[in-house]
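Structure first, commentary second.
Note that this complex is displayed minus one protein chain, with the remaining chains in position.
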Amino acid sequence: MTHGNAPNPPRSTLVVTAHAGDFVWRAGGAIALAAARGEKVTIACLTYGERGESAKAWRAGKSLEEIKGIRRAEAEAAAAALGAEVVFFDAGDYPLTVTPELTDRLVGVYRAAQPDVVLTHPLDDPYNGDHPAAARMALDARVLAQAIGYPAEGEIIGAPPVFFFEPHQPEMCGFKPQVLLDISEVWETKRKAMECLAAQQHLWDYYTDLAVRRGVQLKRNAGPNLGLAHKTMAEAYMRPYPQVTGELA
Amino acid sequence: MTHGNAPNPPRSTLVVTAHAGDFVWRAGGAIALAAARGEKVTIACLTYGERGESAKAWRAGKSLEEIKGIRRAEAEAAAAALGAEVVFFDAGDYPLTVTPELTDRLVGVYRAAQPDVVLTHPLDDPYNGDHPAAARMALDARVLAQAIGYPAEGEIIGAPPVFFFEPHQPEMCGFKPQVLLDISEVWETKRKAMECLAAQQHLWDYYTDLAVRRGVQLKRNAGPNLGLAHKTMAEAYMRPYPQVTGELA
Amino acid sequence: MTHGNAPNPPRSTLVVTAHAGDFVWRAGGAIALAAARGEKVTIACLTYGERGESAKAWRAGKSLEEIKGIRRAEAEAAAAALGAEVVFFDAGDYPLTVTPELTDRLVGVYRAAQPDVVLTHPLDDPYNGDHPAAARMALDARVLAQAIGYPAEGEIIGAPPVFFFEPHQPEMCGFKPQVLLDISEVWETKRKAMECLAAQQHLWDYYTDLAVRRGVQLKRNAGPNLGLAHKTMAEAYMRPYPQVTGELA
Amino acid sequence: MTHGNAPNPPRSTLVVTAHAGDFVWRAGGAIALAAARGEKVTIACLTYGERGESAKAWRAGKSLEEIKGIRRAEAEAAAAALGAEVVFFDAGDYPLTVTPELTDRLVGVYRAAQPDVVLTHPLDDPYNGDHPAAARMALDARVLAQAIGYPAEGEIIGAPPVFFFEPHQPEMCGFKPQVLLDISEVWETKRKAMECLAAQQHLWDYYTDLAVRRGVQLKRNAGPNLGLAHKTMAEAYMRPYPQVTGELA
Amino acid sequence: MTHGNAPNPPRSTLVVTAHAGDFVWRAGGAIALAAARGEKVTIACLTYGERGESAKAWRAGKSLEEIKGIRRAEAEAAAAALGAEVVFFDAGDYPLTVTPELTDRLVGVYRAAQPDVVLTHPLDDPYNGDHPAAARMALDARVLAQAIGYPAEGEIIGAPPVFFFEPHQPEMCGFKPQVLLDISEVWETKRKAMECLAAQQHLWDYYTDLAVRRGVQLKRNAGPNLGLAHKTMAEAYMRPYPQVTGELA
Partner (left out) sequence: MTHGNAPNPPRSTLVVTAHAGDFVWRAGGAIALAAARGEKVTIACLTYGERGESAKAWRAGKSLEEIKGIRRAEAEAAAAALGAEVVFFDAGDYPLTVTPELTDRLVGVYRAAQPDVVLTHPLDDPYNGDHPAAARMALDARVLAQAIGYPAEGEIIGAPPVFFFEPHQPEMCGFKPQVLLDISEVWETKRKAMECLAAQQHLWDYYTDLAVRRGVQLKRNAGPNLGLAHKTMAEAYMRPYPQVTGELA
């Protein structure tokens, strides 16, 4: 929203994710950009990804609680690097199940955070059912938090725009980039946050390559005349709701 | 595009339409907003709509040339009211046919206008084949105009974002609003431009109602906290290419 | 169905909706037409819309029970105006949750009503999850009610055609009109029923305008030769199942 | 259209097909039903299918003209059996190409036939490009024939509903039945018309089986209570435009 | 998968179905082919179809337990005829509900069976909600069974390809054949298995005709030069995940 918003509190971004590492790989750039502008970023992390995304730790014989602890510590370090705060729900992964109770807890987070922007997973992912479950609850809670009749603490919220971040296998999830976000200026920050996730070192280069590729795509869509840096880094997003604007650009 | 573009010439908008009245009903607000910001707006009007959209004149016994003249005069008046310039191609409507020659003429217009933004029809319309034909050529010419190897006058262009404006029967044309443009501040201008199209007086209220409806939708998507005027007027658009941005909002 | 159906009992229409007002805004014309033909119309209203669609009452400091009472009274008045009967489930809205128990209660309503036609919400609505929940249960219960093995009171039903009525933001819900119903002759009745919903006065004109617009679309799809009244009013519907007919028309 | 149409001339159906046999296999039942009701049916047959659908004759060493003659005679016999009239365009098949000239000739047929109903191929067929070409021209010509400004003989037409008949491989052509037409009462007539197409005897049983299958589907969608004959025969259709009606059924 | 797989244990196929008869009508050919190659086939049959697919038995006054017994015996006979083993879950049909407990039981079956191939229903079926419920759990359990962190007996599994078999009304379920399987050599076996399902004799010919039709389609997609038997019988499948191969063919 580029017009008419109240000036006083800093803008607030809410990120709802299924597992501890998701916000880093997929939205670390957007988070770092917002933080760099002095805005507040809250990450609602529904599970630690302790069962579905910690194969190496299980193979090393760690216990469930040890694994949760490792994942939590890594996620907290990464969030700190990006300039954001994480709230852990510890709802249990693989499977993460949609429930009214969990949705209700999310409503509370919405009312507390009063987000101007919401980031979450897309609604389809044939490789990991936890992601759509988190997205489903993120969208439902956003609507409930808008209703004065819904019995939860705090003020009702507006209708913040929602952005779906890019899943690991975009073509299989119906993910078509609708927004390409230039994250060049915070790239080093995102890279540092990724390096906090020691257990998944093989993904550091994977997501670096993705940022390069989305950067190339950004330049291709912006045209040759744009004067962008040679190495533009970018993240891709979808919008489930229409953009509201005062200018076509 | 909100970052890194050259400052000097005023921004330029190119509107490619099939018939003489299209730009008024469907994009008059966007045109007036751009003109109000001091930008340049060029309308490439491929036909006068002399056969397909002038039933009243035919019934009144006008000749083909008379009808073309009436439509041209009305469109020029409306464009002037909005602050834009019209280029008439007189390519013949009903049917407007996609040809390499017409596409090539459009390439010339692109290179001359050097648009920062392009507006045109969506690619599907089961009620009027001229609209998709115009859109097809608008998109093809945009790509050709980018190529240094394409033999046409003028400098190559960048990759300006494209916006499809709303067709008369949106649900039947696969039109799902992706951008809601607040046109409240230029609403009176758009209304005046519509009133230049005397032959289609029944559409004045139709498109006024549509602007109210899209305004309601804009407010619903922006949330109750926004402080928007009670009577927000809006136009809806789609994006065939990803938005390039430096901030999610 | 236009051929071969038994003549004796009057035709029966079942309307399954999420909230107390839905049947008026979206299907009031179809209901009034059926009632005007002497048919029976039963409305299964799953919630009062007490939390999600009663913002004004909450702001006025009403209690939950007061709000339910107001909504119930309004809905009963509107149903009476249309000539239909309402059954309230009081299942709790925002969120309305799909459960086997609620579906089972709906099976009972199907077997009691023996509907020839079923009306409900479409299956997608990104602005209100209660609507798809109601539709999901309406469709599931219809299938269960057909099975002789399903343990519920009453006779099994046939396979009545289903119509999805138009949601508030059709383009965002994948709603493409497949049936345009001429409601001109009962328009005054629908307007009166809308006026029973005092708390939502701003919607009276909104849905009047929609009926005009769908009427224009009906005339456009029927052609200029049709001899329809100048001010045709209409409602739009989708069919999830194929139409069964003895004549293409 | 079930309401308000002028009573005087018999209803008129226009069938636009790519090849000589198409109207028999795919719409023979609808044609026979209309004829049985005393209505007029005109078949615009754009080609004889001389190259693409006459493999047996080519293998037998027939010449192009001989093959055209055979196909024409067969199609005329089949049309007579159904009670319809065929107009041959002899536009050349494999490929049938969309041209303004051919579309213009079709406009003339529309204005002469003044159809109340139009039947044609669906717009996608990855196995035979002639079918979409015929459909494209059928739809374009229908829109042009409505315009008073289009320079062709005859009166302008209304906006007759269009039905796409079922292609040979429906799932590969995006064909989803939206209308199931009960053709039981004219089944023997359709079978006789099919038997006029001696060169394609293997299709007689294929399309008999299809009619049985669509009949089973019709009964399943109509419900067990319907009292339909044991052996209901049916044809499936799609609607590209909304149905206009006075009653939901 | 055609390359690099371990040679030792025989290949294993897992079929997950909602009701007792589903595996016969829809995948009997694939099962018989696998068994004929000496492979192991396990059928996880979630319900007996006692309520939703046993109308004749209910009309004959059988009790619930009697009907389950009949269905079970028929399914066991059919499985034996095909060369497969059935595991009955007795989860209750009409409705079959997605639950974490049932999904967990399926994980156990996956880990025990270690399937190289998985067959199940497609994810949409507007005529029978039990089918999508079974498919949903089949897909979820497959992902969970891959995770070393998921607490279930047995070894984790690989990522076996999944095939959706053809539903009863394919066009209404979004079913587009992506794989046509030649079952000619085991056709007699499939027919014998179908004849074990005495209560549904009317489907024997229905699915015989379908096999002929899919065989015709197979030949059409394979081309005239292929030298296939005159009466090729086939089954159709969809792939929700990409095929992995060492050769395009």
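What to note about this one:
Letters A, B, C, D and E mark the chains in the order given here, with residues in each chain numbered from 1 onward.
As a working rule, contacts are C-beta pairs under 8 Å (C-beta built on N, C-alpha and C of every residue); 3 or more make two chains touch, one makes a residue touch a chain.
Computed from a prediction, not measured in an experiment: that's the story for all the values here.
Considering the whole complex, the hidden chain is in touch with A, B, D, E. From the set A:37, A:176 or A:231, the residue in touch with the chain omitted from the display is A:176, counting the whole complex. Summary of contacts with the chain left out: across D:12, D:54, D:200 or D:245, the touching residue is D:54. Contact with the undisplayed chain is limited, among E:64, E:98 or E:179, to E:179.
Residue E:163 is the one among E:23, E:163 or E:207 that touches the chain missing from this view. Think of the hidden chain as still there; on chain A it touches residues 127, 169-172, 175-177, 206, 209, 213, 216-217, 220.
Residue positions on chain E in contact with the hidden chain: 1-6, 13, 30, 33-34, 37, 116-117, 119, 146, 156-161, 163, 177-182, 217-218, 220-228, 236-237, 239, 241-249, in rising order. Mapped onto chain D, the interface with the missing chain covers residues 50-52, 54-55, 58-59, 67, 94-95, 97, 126-129, 172.
The rule is simple: only the chains that are shown with their structure count from here on.
Contacts with chain B and chain C are shared by A, D.
Between chain A and chain D, the least number of touch steps comes to 2. Taking the mean of each chain's C-alpha atoms, the chain whose centre lies closest to the overall C-alpha mean is C.
Rounded to a multiple of 5, the C-alpha superposition of chain B onto chain E involves a rotation of 180 degrees. Comparing the contact residues of chain C and chain E by number shows a mostly separate set, under half of all numbers used being common to the two copies.
In this assembly, the chain whose C-alpha centre lies farthest from chain A is D. Separating the CA-averaged centres of chain A and chain E is a span of 38 Å. Within chain B, contacts with two or more other chains are made by residues 127, 172, 177, 217, 220. With chains as nodes and touching pairs as edges, the resulting graph is of another kind, matching none of line, ring, star or complete.
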